[in-house]
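I have placed the structure first, in the form of structure tokens, so that the comments after it can refer back to it.
The other protein chains are all here in position, but one chain of the complex has been omitted.
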Amino acid sequence: MRLNCPCCGPRGLEEFTYRGDATVRRPESPTAPAQDWVDYVYLRDNPAGPHRELWYHGAGCRSWLVVTRDTRTHAISDVVRAVDVARADKEGAGS
Amino acid sequence: MPSNRYSLFSLLRETLRGHTGWQPAWRDATPQAAYDVVIVGGGGHGLATAYYLARRYGIKRVAVVEKGWIGNGNIGRNTTIIRSNYLLPGNVPFYECAMKLWEGLEQDINYNAMVSQRGVLNLFHNDAQRNAYIRRGNAMRLNGVDAELLDAQAVRRKLPFLNFDNARFPIQGGLLQRRGGTVRHDAVAWGYARAADRLGVDIIQNCEVTGIRTQNGRAVGVETTRGYIGAGRVALACAGNSSRVAAMAGLRLPIESHVLQAFVSEGLKPFIDCVATFGAGHFYISQSDKGGLVFGGDIDGYNSYAQRGNMPVIEDVCEGGMALMPRIGRVRLLRHWGGLMDMTMDGSPIIDRTPVDSLYLNAGWCYGGFKATPASGLCFAHLIARDEPHPTATAYRLDRFARGAVIDEKGMGAQPNLH
Amino acid sequence: MPEVLHPRDAVSPVPLTAHGVTLRAGAMRESVSLAAFRGQADTLRAFVGKEFDVDLPDTPRSVENADGITFIWAGPNQWLLRAAPGTDLLTRLSPCAAFAALTAQGDSRTALELRGPGARAIAAKLVPVDLHPRAFAAGDVALTLAGHIAVILRQVDDTPCYEFLVFRSLAQSLHHELHTAMLGGIPQADRIS
Partner (left out) sequence: MKLLRQGKSSASGDPSQSMRTTTGNGIDTSRTIHFTFDGRRYAAHPGDTLASALLANGVRLAGRSFKYHRPRGILSAGAEEPNALVELRTGARREPNSRATVTELFDGLEAASQNRWPSLAMDALGINGVFSPVFTAGFYYKTFMWPAAFWEKVYEPMIRRAAGLGRAADEADPDIYEKATTFCDVLVVGTGPAGLAAALTAGRTGARVLVCEQDSLPGGRLRAEHGEIGGMPGWQWAEQAMDELRQMPEVRIMTRTCVFGTYDGGTYGALERVADHVPTPAPDQPRQRLWRIVARHAIVATGGIERPIVFPNNDRPGIMLAGAVRTYINRFGVTPGQRAIVYTNNDDGLRTARDLHRAGATIAAIVDARTTETPLARDMAQLTGAKLFMGGAIADTYGRLGIHAAVIREHSGLTQRVPCDLVAMSGGWNPELSLTTHQRTKPVYDETLCAFVPGTMPAGMRSAGVANGTFATPDCLREGTTCGQDAAQACGFSATVADLPAAGTESYAIVPLWHALPLDRPARTGKAFIDFQNDVTAKDVRLAAIEGFRSVEHLKRYTTLGMATDQGKTANVNALAQMAEQTGSSIARTGTTMFRPPVQPVAIGALAGAARGRHFKPDRLTPTHDWATEQGAVFTANGLWHRAQWFPRPGETHWRDTVNREVRTVRTAVGFCDVTTLGKIDIQGPDAATFLERVYVNAWRRLPIGRARYGLMLREDGFAYDDGTTARLGENHYVMTTTTAHAGSVMQHLELCHQWLWPELDVRFISVTDEWAQLAIAGPKSRDVLRHIVDPAFDISNEAFGYMAAATVTICGGQEARLFRLSFSGELAYELAVPARFGDALARLLMKVGAPYGIAPYGTEALGVMRIEKGHPAGPELNGQTTAHDLGMGRMLSTRKDFIGRAMAARPALTDPARPALIGLVPVNAGDELVAGGHLLPAGAQATAAHDQGWVSSAAWSPTLNGWIALGFLSNGPARLGETVMVHNPLGNSVTAARVVSPVFVDPNGERLHA
């Protein structure tokens, strides 16, 4: 599998570390309902098909990436920097 | 007269008549309108559940529905190891229950699954690992499970060809469970299927579940590619695809599906007479009764339903193999393949009721599913029949994540690919 | 009279040659990491442009200014500067402390240089990125792996010569791996004219 790092270009799997589902978001507050935390930390959609997920280019530029990948075929349709996604989300939520 | 029961007599009789009188190992059943219990998934766990439901709990109107051919998932893709060398209180008695069932399995189901208690040896390479294995071995012993601590000399006597003299991480010793070993994996599925079939269970192949029908918060049947099947109780035993099937009932699970690769070499004259695991890399190995080295390592590490993996893990596993036993350098890898693992958030399984009434879940076996098969079947059957957990599986509850009562053998936290 | 501390190389400076490829540990250099604070990359770029007469690269490559200071892209809005001893980079960079993190890196990494007509073929035994001239040219940089070891790889010139910037603690190991790769020879497909 090869991920096209937006900073470094296409690189092999061996340079990356996988984290998991990028659609779950950390509750804003430690006092958010317990179930929100359980959902965030433990529950996953785990789809067979397109999956948005976090990868870390640890052997490269150390960027966290949000990768859209089909879990049935491993075909990758999109790779973006996680920080851009996170900022856009926060700005979107703030407006 | 057809030959139903396997015995010396039936074998000789069939030999004399050219093996024309054997019966199908199980009927290729067509779905009836309704069953007391419909088990989703014709893998080892589903078939074992059906068998114990019929045999021990007297529930015989049972169907096992399988989207393809039975035994085509992890029961036929694993590296065939059985062991009960666990650390945590929630796990040890359960896996020991499985071990005891393995020990009597063949006579129970009249099928030779070649249960071979050749020993499982976990090697350690530093003091911290040794201490952790001592803690684990002592936990086993306090639970009545056999365990022995071997020093480096004892390991050397057992496996003299390991790399003792030129190792990056020298072998200091190992934890040995002599009762651990291997089982012919396919035979487990076929044996349970045949035994369940004889007790009246319908095994329905090529029947994919496409929906779970609920009424007033209660599961009442399954939609399948072969029509609707009514069910008093619906039991999910489709590890690898648990999330997909559970989603049909609106459930989200603490599970990710991952790929675990397995490897077999060309057939060789026997030289490894136990299961050995490397403690300084991702590698474990045994030798099958046919002579092939059966080995594996870590999961690939990313969500996948593809049942195949990639080169970095293949290389990683072979590096571990060469580091541990450099005499296999010229032995050739014959084939490698991938299995679909339900990886839970704490690395331990789930056998529990679900928020949907009459819907039961057996899932999250990570890569420990094969060794658990008989106990998983028995405990799941108990849960389905009695609507309460089997005493040895009380820890495997769904709500343990919310409570914090996780069973995290590796201490890796809520990250499935690290378990 | 205070005692004087003598520096020690991470690997032997003696060059090794095999199959026309030479492996050599680079001399110790001054090195500073420059990482722009949030929203300050342009300010930093302007400062560096003025102070050093160079454009900080935005892509994985390196540039060298007239004083022989190399500016190596080291990640998003992050650069590794390398210069001859005595340049006193930190002092020259001190004005940018307000808009960038400055961190001394002179002892963090060791440079190992692989030079010769077959250097590309040898490097390809350890590095999983495409080093073909169409994909990777003099000045280009890759943050990648050499075997199991993370490196900053830079093509120095078209000999070709590659510089592996490796963490000091791993320098001996990488040196060994590079040497082993050299001894293994040039693969048949890589005809070296």
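The chains carry the letters A, B and C, assigned in the order they are written, with residues numbered from 1 in each.
We take it that contacts are C-beta pairs under 8 Å (C-beta built on N, C-alpha and C of every residue); 3 or more make two chains touch, one makes a residue touch a chain.
Remember, predicted model here, so these are calculated numbers, not experimental data.
Participant: Could you run through the displayed chains and say which ones the absent chain touches?
Facilitator: Computed over the complete complex, the missing chain touches A, B, C.
Participant: For chain B, which residues reach the chain that was dropped from this view?
Facilitator: 6-8, 10-12, 15, 18-20, 22-28, 68-69, 71-72, 76, 89, 92-93, 104, 106-107, 110-118, 125-126, 128, 130-139, 141-144, 147-149, 161, 163, 166-169, 184, 186-187, 190-191, 265-271, 280-281, 288-291, 306-308, 310-311, 314-315, 318-319, 321-323, 326-337, 345, 400, 402-406, 408, 410-414
Participant: Using the touch rule from the top, list residues of chain A that touch the missing partner.
Facilitator: Given the touch definition above, chain A has residues 1-2, 10, 12-13, 17, 19, 26-27, 29-32, 34, 37, 40-41, 54, 56, 58, 62-64, 73-76, 81-83, 86-87, 90 touching the missing chain.
Participant: Could you list which residues of chain C touch the chain missing from the display?
Facilitator: With respect to the unshown chain, the touching residues of chain C are 2-10, 18, 28, 33, 35-39, 78, 100-109, 121, 124-125, 127-130, 132, 134-135, 147-149, 167-170, 172-174, 176-177, 180-181, 183-185, 187-191.
Throughout what follows, only the chains that are shown with their structure count from here on.
Participant: Go ahead and note the Å separation of the Cα centroids belonging to chain B and chain C.
Facilitator: 49
Participant: Going through chain C residue by residue, note those that touch at least 2 other chains and give them in order.
Facilitator: Where chain C is concerned, no single residue meets two or more other chains.
Participant: When you check chain A against every other chain, which residues touch at least two of them?
Facilitator: 12, 14 - these are the residues of chain A that touch more than one other chain.
Participant: Would you mind writing out the residues of chain A in touch with chain B in their complex?
Facilitator: 1, 12-14, 17-21, 34-35, 38-39, 41-48, 51, 53, 55, 69, 71-74
Participant: Which positions of chain A touch chain C when the two form their complex?
Facilitator: 7-9, 11-12, 14-15, 58-63, 81
Participant: Which residues, counting only chain C, touch chain A once they are in their complex?
Facilitator: The touching residues are 60, 74-76, 128-129, 142-145, 150.
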